Every structure is written in structure tokens, then in C-alpha cells.
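Missing here is one protein chain; the remaining ones are kept as they sit in the complex.
Going by the order they are written in, the chains are A, B and C; count residues from 1 in each one.
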Amino acid sequence: MLNVKRLSLADAELILDGCQRKAVEVGTPKDMAVVDESGHLIAFRRMDGAKFTAIDIAINKAFTSSGGGRATRDYKTVAGAGGPAFGLHTQHQGRFTIIGGGIPVVVDGQIVGGVGISSGAADEDHAVAEAGIAAFVATLKS
Amino acid sequence: MLNVKRLSLADAELILDGCQRKAVEVGTPKDMAVVDESGHLIAFRRMDGAKFTAIDIAINKAFTSSGGGRATRDYKTVAGAGGPAFGLHTQHQGRFTIIGGGIPVVVDGQIVGGVGISSGAADEDHAVAEAGIAAFVATLKS
Amino acid sequence: MLNVKRLSLADAELILDGCQRKAVEVGTPKDMAVVDESGHLIAFRRMDGAKFTAIDIAINKAFTSSGGGRATRDYKTVAGAGGPAFGLHTQHQGRFTIIGGGIPVVVDGQIVGGVGISSGAADEDHAVAEAGIAAFVATLKS
Partner (left out) sequence: MLNVKRLSLADAELILDGCQRKAVEVGTPKDMAVVDESGHLIAFRRMDGAKFTAIDIAINKAFTSSGGGRATRDYKTVAGAGGPAFGLHTQHQGRFTIIGGGIPVVVDGQIVGGVGISSGAADEDHAVAEAGIAAFVATLKS
């Protein structure tokens, strides 16, 4: 039998709160998603003015990073044009995304979920995801 | 040019807060979605223990009620087996759902969004959506 | 070699003009589509206030009637619950629709296109499609 650790809704809300504070700080409204360790959506927020075309992308970034156990931007070299895993970006009906902005949530060496941010530059999206995860991790230590 | 009213993220969070209180009261964890007047997701929460197979259904109930301007359960007679609009449930790649639990959010006679609840009996889902909308509407009057 | 008759864009616009006049008369804004004899979209109009969830349905009604050579409502008995062709409504990724509101355009015994109307009661949608085709056919006789 396996024991699986999984983000709760309360955990996901903490992450989104952290993401939202960072998004306000950088000044770009974001689509923000948190999925569990199985890639299923736990919580989502679209800030006022964030793109409707970024809703699915945010969810897909969270999905991909939860499954792959790495930040979506880390797929760029391996899965970009000319890379050995080129083509990954069409898998899962195109849901597998290699655009920066998705980060797995790892606790005690286990993937417990993923965060995906979209509606801006990939590096900014990544930073917003990172801020949300940091806000959550800080609560674990106290 | 047309002028359209749309739920903000803050409005959607108020609705989900109301839904969540009702879900706790009835004792069933729920997947809960709020979309805007064009059917695009604004906010989503999956309560701990709610079914992952109900995520899409909640989102689709919100989508359908926002588009159709009526509660999804009101489609049962017209679009159920033998009804004049039988077949509606396969439209939009199957996103159009005639299962109870979706309710449009109407303010001053205009559809401004939709709420979809899933992970339980259709009537219970409907009641949870209703409670969320009531909580939001109450804030408009004060 | 085959000779195929096909509605032109000008023909399709005449049909939509006729549909739109009828929709104004019955007082319901409609989503209105005209496809060619191969089921491909020629022209589409969403009247102000017509449902966004009826866009695809209007297009699918036109598609189905052009392919099947009959009004979509005529499938109700044969393809409804208990009918010998039950299941048709899931074909073509659910695009095959048996809801009234789609009518083929037939000239000299040949199907030259299809009209699909949605955003109201099926019989009303059918009447609006009929009015558009009648307006077009009248121009052929003069």
C-alpha cells in the first residue's frame, strides 16, 4: 500500500494568497492554479484583468509540473526545437506545456502538488509561482 | 458597442465562501466553480475529499448556466430523454450539462456569471450553489 | 466528374438577412449559421444578446442538416431515446445534433447548404431558419 501526501484546499489557498500578493507587487493580473500530486485542480483564481486565454495555460502548467516533478521552464532545452524530447508539448492533448510558470510543490522530497501561473512573461509567471510556494513552505516550518 | 457587467474575483470568492459554508452544513465536500458572464472560469475550489471526477462537471455546470441563463436542472425536462431538445448534453464537446447544480448569477436582470457545484446529489449541489449566490447578493443590498 | 451546386457568400447573406428579420419579429436574438453542401461554415451572425452557448449549436444544426438532407427536428423520433438510430447525437464528436432548428437548403432537388438557428425554443429556431431559406428561394424565382 502507498501513502501519498497531498495538498489540502487550505494549503492551496495559502499558496494562491502568496501568488496573488506577488502578482500585485509585480503589477500584472494573473491566472493562478494549484493542482494536487495527481494533477487534478484544487484551486484556481483569475485576477481581474487576467487573460481568459491564460486560464487553461495556468492549469496546464500546474498539471505538467506536478506530473514531471520539475519546473515547466526546465523542459525548454530538452523539449524545445532540436531537443531530444521535442514533441512533449503536444502530449496529453497539448496539455503538457514547456512554458515557464509551473513549479512542483515538494515537501520532504515528495511531490505534493503543482502551481501554474499565466498571463505574463514566463519568468515573471515563474517568480509568482515561487512566491506562492515559499509562502506555503514558511508555514510548515513554524 | 455593448456594455456588459461581469463578476470580479472578489465577487466570486464571496460566492465560494457562501457555497463552502453550505457544503460544510450539509456535510458533503464539493467541487465548486464560478465563471464569468462569458463562461470563463474565475475561481474554483475543491474541498478536501471531493471527487476529482466532479471537477470538470462543476466547471461545466457553471459554464452552461452562465450561457443558458437558467439553472442546469431546468433543462432536465426539455433536454432529457424524449424532450424536444434532447441531445443538448453532447454539445460543446459534452460541456453542455443538464444535471442539476448550476445556477446563473443574475444582477439587475443581467447574467453576470454562473456557479456550478458537483460531487453529490443534484438537488444538494443546487442548494449549495444557491446558498453561495444568496451570500453574494446579500452584500449588494447593504 | 461531379458537378456540385453550392451556396455563395451572397446567397448565405440573403438567408441570414431573412433569418434576422424573422428573429426580430419573434423577439428572440439568435445565433445563426449557414454552411455549404459539405457542411463547412460560410457565414455566421450572433445577434446582440444571443447565448454564447448557442454558437456551436447553431453551427452544428446547419452541419447536420446539410449532411443529412433533412431538418434536424426530423431526427427526433428515429434518433431519440428508444429509436432505431439512438446514439446519432454523439457522433462527429457530438456535432451531430437532433434538436430542431437546422434545415437543409435544397435547390432543384440538390442539397446546396444548411441553415442552423439556436438560442430559443426548437420550433421557433426552425421557423427562423425556414424564413431565411424562403427569403433566398424567392430571389431564385424572380
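Basically, a contact is a pair of C-beta atoms (placed from the backbone, for glycine too) under 8 Å apart; a residue touches a chain by one contact, two chains touch by 3 or more.
For clarity, every value in this text was computed on a predicted model and none was experimentally measured.
Visitor: Which residue from A:A43, A:A62, A:I98 or A:V112 sits in contact with the chain not drawn here?
Guide: Hidden-chain contact among the options goes to A:I98.
Visitor: Quick one: which of C:I55, C:V112 or C:V128 touches the chain that's been left out?
Guide: Touching the chain that is not displayed is residue C:I55.
Visitor: Which residue among C:R46, C:R73 or C:H89 touches the omitted chain?
Guide: Going through C:R46, C:R73 or C:H89 one by one, C:R46 is the residue touching the chain not shown.
Visitor: Could you list which residues of chain A touch the chain missing from the display?
Guide: On the side of chain A, residues 48, 51-54, 56-57, 60, 76, 80-82, 89-90, 93-94, 97-100, 121-123 touch the unshown chain.
Visitor: Tell me, which residues in chain B touch the chain that this view leaves out?
Guide: 1-8, 11, 36, 38-40, 107, 112
Visitor: In the full complex, which bits of chain C touch the chain not displayed? Write them out.
Guide: For chain C, the residues touching the absent chain are 8-9, 13, 38, 40-48, 52, 55.
The rule is simple: only the chains that are shown with their structure count from here on.
Visitor: Graph shape for the chains shown, where an edge means the two chains touch. Line, ring, star, complete, or other?
Guide: The chain contacts form an open line.
Visitor: Tell me whether chain A and chain B, two copies of the same sequence, contact each other through the same residue numbers or different ones, using over half shared as the line for same.
Guide: Chain A vs chain B: same; shared/all numbers exceeds half.
Visitor: Would you mind reporting the rotation angle for the C-alpha fit of chain B onto chain C, rounded to the nearest 5 degrees?
Guide: Resulting rotation angle: about 90 degrees.
Visitor: Kindly work out which chain lies most centrally, taking the average of its C-alpha atoms as its position.
Guide: So the chain nearest the centre of the shown protein is B.
Visitor: CA centre of chain A versus CA centre of chain C: separation in Å?
Guide: Once rounded, the distance between the two centres reads 43 Å.
Visitor: How many angstrom lie between the centres of chain B and chain C, each centre taken as the mean Cα position?
Guide: Between these chains, centre-to-centre, one finds 30 Å.
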